[in-house]
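Here the complex is missing a single protein chain, while all its other protein chains stay put.
Read from first to last, the chains carry the letters A and B; within each, the first residue is number 1.
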Amino acid sequence: MVMSIEMLFLFSPFIVVLAGLLSERFNINNLRESVAILLSVFNVYSIYLIYNLVQNSSTKIILFTLGGYPPLGACFEIDMLGVFMAFSATFLGLLATIYSVSYMSHDTRKTEYYTLLNSLVIGMVGVAFAGDFLTFFGFWELMGIASYVLVAFRKESWGPIEAGFKYMVMGAVGSTLLLFGIGLVYGMAGTVNFAQISLVLKNQPFSYWIGLILIVFTVGFGVKSAIVPMHTWLPDAHPEAPSPISAMLSGILIEIGLFGLIRVLYLFFDSSLFMMPFAFLAIITMTVGNIMALRQDDLKRMLAYSSIAQIGYMLIGVSTGLEYGLLGTFLHIFNHLLMKGVAFLAAGNIIHQTGLRDINKLSGVGRMMPYTTISISIALLGLGGVPGTSGFISKFILLSSPLYSGLPILTLLGVLNATFSMAYYLRVIITLLSGKTVEGSEIKEAPLLMIIVPLLMSFLILVLGIFPEISIDYASKASKTLIEGLSNYIGVIF
Amino acid sequence: MPNDLAFLGTAFALVCIGLYCVTHKNMIRILLGIEMILNAGNLVLVYFSSYRLSLGVVDPLGQSLSFLSIILGGCILAVGLALVVNAFKHFKSVDVEKLRRLKW
Partner (left out) sequence: MNPIEIILEHPGPWLAWIIPILGAIMMPILGKINHKLRDYGAVFFAFLALVSCISMIPYLNAEHALGDIKLITWMTLPNGTPLEFGVLVDPLSILICNVVAFISFLIIVYSTSYMHGDPHMDRYWFLFLYFIGSMLLLVLADNLVMTLIGWEGVGLCSYGLIGYYYRDAKERWLGGPPPTKMYPPSHAGMKAFVVTGIGDVFILASIFILYQYAGTFNYAELIKHSEEWLSHMAAVPGLISIMAIFLLGGPIGKSAQFPLHEWLPEAMAGPTSVSALIHAATMVKAGVYLVARMSPIFYIGTWNLHLPEAQVYFIAIACIGAFTAFLAASQALVALELKKVLAYSTVSQIGYMMLGLGLSGLSEGAFVAGLTSGIFHLVSHALFKAALFLCAGSVIHSVETIYMSNMGGLGKYMPITKILMLLSTLSLAGIPPFSGFWSKDSIFIAGLIVGTPLAMVLYLVAAISAALTLIYSIRYIWMVFYGDKSKFIKDLEHHGHHVHEASKTMWIPIAILVIVMSGVSLLGLVGQAIPSLNPEIFIEHQIDVTLENLHVELHPTHVEGTTKLLAYASSATIILVGGIIGWLFYWTRKINSWEFVTKNKILKPIHSFLWNRWFLNDLYYLIFVQGILALGKVIFDLFEVKIMIPISDYVAGMSQKISKVTYSNIEEGIIFGKINTSFPKLILSVYQNFRKTQTGLLSINIVYIMILFAAMMIWMIYFGGL
């Protein structure tokens, strides 16, 4: 199929620019914001349409070509996994846009902001849909560049600039290494189409070239998905970005990095090849993340380290090479999106209202900002894996998956880590709820829009914790495409 | 093939030099290091796209991907330079070592 009308949403950033310019030129209040929200809704709706298309097709995969049939042209090859990731990205994008209306109301250069935010979302959707490295790399860099600028968006202070520069350098090193890896793969397979490369590489015996490609991809994607020891940009960049952007970065961007890794690993390599190194990376990632988070005083920095730990849990699922483990990973990606999204947005509320980021100084704030506190508590309990929240379900699946792949040590370490991590999550809740109030301050609850978004998401956390079948269904569809549906994925091209 | 090793060796050397440059303290040099790794990738792509030369064609895929990456590399460089300018405003230096107020 050549491009269809459903893919029009890929051009939405241009419309945001237009609306922004119009509202600046003619001083129309709120035009830019409302257009940005409308376009975000449109993005989600388009993904829904594409989901219907995918579901109605006989192979459960649709192919959009651009500039010729593969291997010559570029293409989008959309399967349920892509739809799952794209839905996650657009969904969080919509919530972040709504939240930004209030949060960024005092900032200047808002046209740039909404354009970049929308480009970030579109970049992620493109990465999720890409069927070859040409498309993949283009959208990958779109996403990357948008996020570099957004991290350093508040350039008036030194923090974002410093964090942005570090993130930019490390991200660029990662993506250029990725390009190098793509070059090597291209040399071995003679094509950049995923399905065709898979056909060539998957059945080859191990050689140093294949190993080199695996290593380069691990490092290239690992930087974006903050796998220890390539995580060092994350604790700088996530706290310094504006809160909705932090939510986007932690909630979906690093997971998109992980998605790229999963797609490449499972398409190109035999799972026995990467099981051990990724099990090892999973262990150090979750351990380092949890240990570092334990001593953080800065609320957002603690959440950032917790993201690293959660990436470690997700890597457990990746390392199993099984559908069940991947189900856990994808489920956790979506649940983590909700939980970390709420946590960062609620932290944004607290910072917006009090100007404080030090956890020790936040005692008693919870009484003045009850709705924010409720939502952040649910999110943190979910991150800790308390039963009744969706985090419990996905963590349960993730931590039990290594038992099937024959690495029970991962389960043991994972459970230890999960227990251990409750310490710093509970600390925040306890500080917020108890203790003396900050003296002489009159802290008010955040504006309406900024409360509704986190509350809605935390409600979803509870709903998906009690009725997990809904999300498990979609996540298992997504994970099926990588194992069972692999021949289908290749078959569509030929 | 001897050609293979020569080109790939060069590309790998470029990656290593680039990574080394990125560990440097001058911001501009860091950006140049990034460009160097990028060009290593481009070199590999362009070299492999000439594999079908015997058929009388070059593979357009590799070439187009390297064009794309050159353009995107330019974008990264632009963002990087903008950040360097802003960093210079705040820190009065292009030394990365000055950018270490955020730690732990």
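The rule is short, and it goes like this: contacts are C-beta pairs under 8 Å (C-beta built on N, C-alpha and C of every residue); 3 or more make two chains touch, one makes a residue touch a chain.
If you're wondering where the values come from, they're calculated on a predicted model, not measured in any experiment.
K.L.:
Which of these touches the unseen chain: A:239, A:468 or A:485?
P.N.:
Only one of A:239, A:468 or A:485 touches the chain omitted from view, namely A:468.
K.L.:
Among A:415, A:443, A:456 or A:486, exactly one should touch the missing chain; which is it?
P.N.:
In the complete complex, the chain left out is touched by residue A:415.
K.L.:
So which of A:15, A:31, A:273 or A:483 would be touching the chain we can't see?
P.N.:
Considering the complete complex, A:273 is the one touching the chain left out.
K.L.:
Out of A:198, A:218 or A:246, point to the residue that touches the absent chain in the complete complex.
P.N.:
Among A:198, A:218 or A:246, only A:218 touches the chain that is not shown.
K.L.:
If the hidden chain were put back, which of A:86, A:124, A:393 or A:478 would touch it?
P.N.:
A:393
K.L.:
Going by the touch rule given at the top, which residues of chain A touch the chain that is not shown?
P.N.:
Against the missing chain, chain A presents residues 165-166, 169-170, 173, 206, 208, 211-212, 214-215, 218-219, 222-223, 229-230, 232-233, 273-274, 276-277, 291, 294-295, 324, 327, 386-388, 393, 397, 399-401, 403-404, 408, 411-412, 415-416, 419, 422, 434, 468-469, 472.
K.L.:
So which bits of chain B touch the chain we can't see?
P.N.:
Against the left-out chain, chain B lists 19-20, 22-25, 30, 95-97, 99-100, 103.
Simple rule for what comes next: only the chains that are shown with their structure count from here on.
K.L.:
Given the complex with chain A, which residues does chain B contribute to the contact?
P.N.:
So the residues of chain B in touch with chain A come to 8, 11, 15, 18-19, 22, 27, 30-31, 34, 37-38, 40-45, 47-49, 51, 59-62, 64-65, 68-69, 72-73, 75-76, 79-80, 83-84, 86-87, 90-91, 96, 99, 101-102, 104.
K.L.:
Per the contact definition, I'd like the list of chain A residues that touch chain B in the complex.
P.N.:
71-72, 133-134, 137-138, 141, 144-145, 148-149, 152, 155, 157-159, 161-166, 168-169, 172-173, 175-177, 179-180, 182-184, 186-187, 190-192, 235-236, 240, 292, 295-296
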